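All protein chains but one are shown at their positions in the complex.
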Amino acid sequence: MSVLPYPLLSASLLLMWMTLNSFSIGHFVLGSIIALFASWAMAALRPHRPRIRRWHLLPQLLGIVLYDIIRSNIAVVSIILTGRTTRRKSDFLTIHLDLKDTTALAILAVILTATPGSAWLEYNSVDGTLLMHVLDLVDDDAWTDLVKNRYEKLLMEIFE
Amino acid sequence: MNHAAELPLWAAIAVAAFLVMGAALALIGAIGFFRLATFYERLHAPTLGTSWGTGGVVMASMIFFTMIGGRPVIHEILIGIFISITTPVTLMLLARAALYRDRAENDPLVPPSVASSNFPPADESKS
C-alpha cells in the first residue's frame, strides 16, 4: 500500500478544509493530516479505483454540462409557467448504453438527473439497459442521440 | 443593513440580480412541483431549485462577502458542490422507490423492470 493511495481525494479534502477555515500554514498542516488519514481509511475500504485516461477532456465535459443545465432550466421554466399540459408528453424512455466503467456511469447518472427535464431511473449492468424519464419527450431519437453522442461518447473517451 | 453601506453600486446590483434569479428559479421549481400531475413529472421540478437556484443564491453570497470583507470568501461554493452531488442521489433513490411501489401495485403506466433480478411478489400494503 502506498503512502498516498488516493491523491485526488486527499487534495480535494485539503482544499475543502482550507476553504472552510482559512488559508494559513497551520490549517494547511492540520488539513493535510486529516486528508492523509481519510485517504488511508478509504484505502481500507478497497473501493474500485477510477482511472481517468484523458484529463484534458474534463473541462470540455464540465462546459457542456453547465451549458445544457442552463438550456434545460429555461425549457422547464417555460413548461411550468405556460402550463402546457395538452401537447406535452412526458414518458419513460429505454436506452441501450455501451459504457461499462462504473465511475463513468455514475457521472452520467448525476449529469442526467441534475439536468431538469430528464431523470435516471434504473440501469441493468448485465445488458446495459437504462430506463429514464423525460419531462418533455417530443422525439425519442433526439433524446437517445443526446445521451449517446453528447455525453456517452465523451465519457468513453475520458474513462475507457 | 448598515454593514452593506460601503458596498459599491455595481456589486449591489449583481448581488440583487443573482439573489432574485436564484429565488425565482426555486419558486418556479416549487410551483412546478405543486402543479404537475404525476410523481415522475414532479421529480423534475425541484432540480430547478437545486441547480441554478442554489447557484444564484450561492453566487450572490460569495460576491457580497468578498466585497464586504475585502478578501476572497469562497466557502459558500461548498454548499453548491454538496447540493449538486447529493440531489441526483436522493432523486434516483426516490424514483427507484416509487417504481418499486408502483410495480408492487401493478400500475399499468409504469414500464416493466429492466433489472435482471426477478421482481418480488406484490405483498406491500398501499401508501
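In order of appearance the chains are A and B, and numbering begins at 1 in each one.
Keep this in mind: a residue touches a chain if its C-beta (ideal position, glycine included) is under 8 Å from a C-beta of that chain, and two chains touch if they have at least 3 such contacts.
We take it that contacts and distances are computed from a predicted model.
Engineer: What is the protein name, per UniProt, of the chain that does not appear here: "PadR family transcriptional regulator", "Imidazole glycerol phosphate synthase subunit HisF", "K+/H+ antiporter subunit F" or "ABC transporter ATP-binding protein"?
Structural biologist: The chain we cannot see is recorded in UniProt as "K+/H+ antiporter subunit F".
Engineer: Could you tell me which displayed chains border the chain that was left out of the figure?
Structural biologist: B
Engineer: Mind pulling the subunit B residues that touch the left-out chain?
Structural biologist: 1-5, 7-9, 11-13, 15-17, 19-20, 22-24, 26-27, 29-31, 33-34, 39, 42-43, 46, 49-50, 53-54, 57-58, 60-61, 64-65, 68, 75-76, 78-79, 82-83, 86-87, 89-90, 93-94, 96-98, 100-101, 124, 127
Assume only the chains that are shown with their structure count from here on.
Engineer: In angstrom, rounded to a whole number, how far apart do the mean CA points of subunit A and subunit B lie?
Structural biologist: Whole-Å distance between the two chain centres: 15.
Engineer: For subunit B, which residues count as touching subunit A in their complex?
Structural biologist: 25, 28-29, 31-32, 35-38, 40-41, 43-45, 47-48, 50-52, 74-75, 77-78, 84-85, 87-89, 91-92, 95-96, 99, 110-111, 113-116
Engineer: Inside the complex, what are the residues of subunit A that reach subunit B?
Structural biologist: Counting only subunit A, the residues touching subunit B are 16, 19-20, 69-70, 73, 76-77, 79-81, 83, 85, 90, 92, 94, 109-110, 113-124, 126-127, 129-131, 133, 135.
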